[in-house]
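Note that this complex is displayed minus one protein chain, with the remaining chains in position.
Here the chain labels run A, B and C in written order, and each chain numbers its own residues starting at 1.
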Amino acid sequence: MCRWAAYLGPELFLEDVIASPCHSLIAQSHDAHEAKTRTNGDGFGVAWYGARDEPGLYRDILPAWSDQNLRSLSRQIKSHLFLAHVRASTGGVTSRMNCHPFVSGKWSFMHNGQIGHFDRLRRGLESRLDDSIYAQKLGSTDSELIFLLMLQHGLDQHPAQSLAATVNTIKAEAERIGVPAFIRLTAAFSDGQHLYAVRYATDRFAPSLYTATLSPNAGLCVVSEPLDGEAGNWMPVPPNSFVTVKDTKRIAIEPFMIADEFTPALESV
Amino acid sequence: MCRWAAYLGPELFLEDVIASPCHSLIAQSHDAHEAKTRTNGDGFGVAWYGARDEPGLYRDILPAWSDQNLRSLSRQIKSHLFLAHVRASTGGVTSRMNCHPFVSGKWSFMHNGQIGHFDRLRRGLESRLDDSIYAQKLGSTDSELIFLLMLQHGLDQHPAQSLAATVNTIKAEAERIGVPAFIRLTAAFSDGQHLYAVRYATDRFAPSLYTATLSPNAGLCVVSEPLDGEAGNWMPVPPNSFVTVKDTKRIAIEPFMIADEFTPALESV
Amino acid sequence: MCRWAAYLGPELFLEDVIASPCHSLIAQSHDAHEAKTRTNGDGFGVAWYGARDEPGLYRDILPAWSDQNLRSLSRQIKSHLFLAHVRASTGGVTSRMNCHPFVSGKWSFMHNGQIGHFDRLRRGLESRLDDSIYAQKLGSTDSELIFLLMLQHGLDQHPAQSLAATVNTIKAEAERIGVPAFIRLTAAFSDGQHLYAVRYATDRFAPSLYTATLSPNAGLCVVSEPLDGEAGNWMPVPPNSFVTVKDTKRIAIEPFMIADEFTPALESV
Partner (left out) sequence: MCRWAAYLGPELFLEDVIASPCHSLIAQSHDAHEAKTRTNGDGFGVAWYGARDEPGLYRDILPAWSDQNLRSLSRQIKSHLFLAHVRASTGGVTSRMNCHPFVSGKWSFMHNGQIGHFDRLRRGLESRLDDSIYAQKLGSTDSELIFLLMLQHGLDQHPAQSLAATVNTIKAEAERIGVPAFIRLTAAFSDGQHLYAVRYATDRFAPSLYTATLSPNAGLCVVSEPLDGEAGNWMPVPPNSFVTVKDTKRIAIEPFMIADEFTPALESV
């Protein structure tokens, strides 16, 4: 289980989310409150949108709390849209290639959760990928594979549906090999324009997800747990929800994978 | 505050102390019970005596729990005498040079604790070192400096006295610049023959220190906290004590820095 | 293109091969003479046999020339059989998982060379692996995949044939997808008892391979290039040869992949 935070809104320094709040992401790397594992010291990463269509990416294997580069970069870099992640491995080795976010073209993706029986599902799932997408696989985590499956299932055309199709693919593969489908999935992803998030699980324990504006004039944060440690200031996102943030004023929270049909409908806040 | 474990006795694999016990040093790196900081993820190190007079040294900046090399090395390397350490920084940056143990010739040293006001005491203390000893300084921690001061004060000739002289030097320097002397010092060190340890503080909170034999036929461990998580199986070393382990059957625990005089006297267990 | 050195014989310190010779493996990491790339700074690794059936493994992403741990470990660890490697990436990222040697159970393997069109051949080759072998894949290099294919093709039962079958599999896959087969392969591997090596290429440029005894009483080295920089002291292994070292006195060099049949025959030196 990991911790992450995403931001969309007026440009601000990465450190305003990553380092400065009292329960900032760096603080959570050392002492998370709502995570299965208190310590998230198995690497970190940040993807931010700025001067290019594709995001910048900085990932390393040190704990976030001890990386001097992260401190300096997050003090210098401003962005209107970024994803930041601290990792607690549920199996994969600690390497840069296994650190989130993962990036492909303009897309970035990060994840908190896991696929049960992943070691047995892995090959069947990988076989669903086209060569061009498979070639992008650099690590060995379930999280990276979820992202690649989303690309396979049309992330570019319809983000929510690609994620639903990915979940269904995992379920189908589990059924095929005869293991119970077990998925916990709280993820954020972006194409550089909108910010998407999901909170989902096949059981009752979907990893926590909150949203709030950092301040009256700042943009919107979507996070694993409140950056100020004050749950009262944050809106919990219900389990089995899909979140679309178009801008600070337009956030839509819809059911995800509850019924057969999935009908996204963007609403004003 | 860090965690450490030292061993002297019949040869055993490093992993029997570092990785295998239920509350092994690697387990403590993730979840220490008696430390000020639960997580000890700012690097680790092990010094072991074997084929040479000087010890082997393996240190790295990853958390001990995620280092595959440490797992493999501790499964392969046998030693009759070794020191292992997981670090929680109280200030210094995370670098290999700041990881314990520190080594000089045949001596190895590791430490849990800190010198108060170290930033103000540092230069005065460094000025006490001969050029040849100062030249060995590679990092920037108070721990390394304690070790160098011990070398300066005759570690080779009389280990306990060199440590007492080091403590007195730190106190004198604090007095000289007008800050209260504040030292917490639970350390282990070795010349490849004997194993020495100390538990000391200028206040009532000397960091914990325990000793026990791992099994009827195994040697003696001196540790920050019990390797099996069972305090009942371990003998706590009282505060302000100096420990000398000559072999599994001969361990001496004497007062340290309590009165003016310091009279080591080796006793049978 | 990488550099490597393997040893079998009376126990000696790893440093006697890795660090001490004038053109040691560490020296070659900085300045190789016969390699396509002079610098081999993309990580290193060593696998050695000792107290366990499976080898110890130490790999890291720094250049070998600057790793203090490697210096200390190779001064302390003695072995009668070990493989050491310095890497110059031909494509894969620099990560520990991509560093040689690769290890599986009692087997270790390291490689200098490459598979042409690997990005296009990769999936087809991976599909030949059983689940249990595929699950061991942690990196993304052609070298690791060669090793896994050898395991697939019966490395345990008949080492040379498993390698020949692997080469044939690669050729067949190239033919299947319509690219010319291009393989350069100078590798060493061991089960902890014998040391095997191969020098092979589909063109005239099989990477160099030499063998020699380090000294009258020492064991046998098989290397990418002479450890003393003196080609005259070393016996070049001809291209398309398979080498079996049973002990210092028994080394067999046989044709590899030259005709259809492959008839290993062990000979005294």
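Going forward, contacts are C-beta pairs under 8 Å (C-beta built on N, C-alpha and C of every residue); 3 or more make two chains touch, one makes a residue touch a chain.
Treat the numbers as computed from the prediction; the structure is a model and nothing was measured.
> Looking at A:L57, A:A135, A:A181 or A:A231, which residue reaches the missing chain?
From the options A:L57, A:A135, A:A181 or A:A231, the contact with the absent chain belongs to A:L57.
> Give the residue, chosen from A:F13, A:Y134 or A:F182, that touches the chain omitted from the document.
Only one listed residue reaches the unshown chain, and that is A:F13.
> For the chain that got dropped from the picture, name the residues of chain A it touches.
Touch set of chain A with respect to the missing chain: 13, 48, 50-52, 55-60, 68-69, 72-73, 75-78, 96.
> Which residue numbers on chain C touch the omitted chain?
30-31, 38-39, 41-42, 61-63, 66, 68, 89, 93-94
> Which chain B residues would touch the chain omitted from the figure, given the whole complex?
With respect to the unshown chain, the touching residues of chain B are 93, 95-97, 119-120, 122-123, 131, 134-135, 137-138, 140.
The rule is short, and it goes like this: only the chains that are shown with their structure count from here on.
> So which chains are sitting against chain B and chain C at once?
For chain B paired with chain C, the chains in contact with each are A, in label order.
> Given that chain A and chain C are copies of one sequence and touch, is their interface built from the same residue numbers on both sides (over half shared) or different ones?
At the contact between chain A and chain C, which are copies of one sequence, the residues are largely the same (over half shared).
> Mind pulling the residue numbers of chain B that touch at least two other chains?
68, in rising order.
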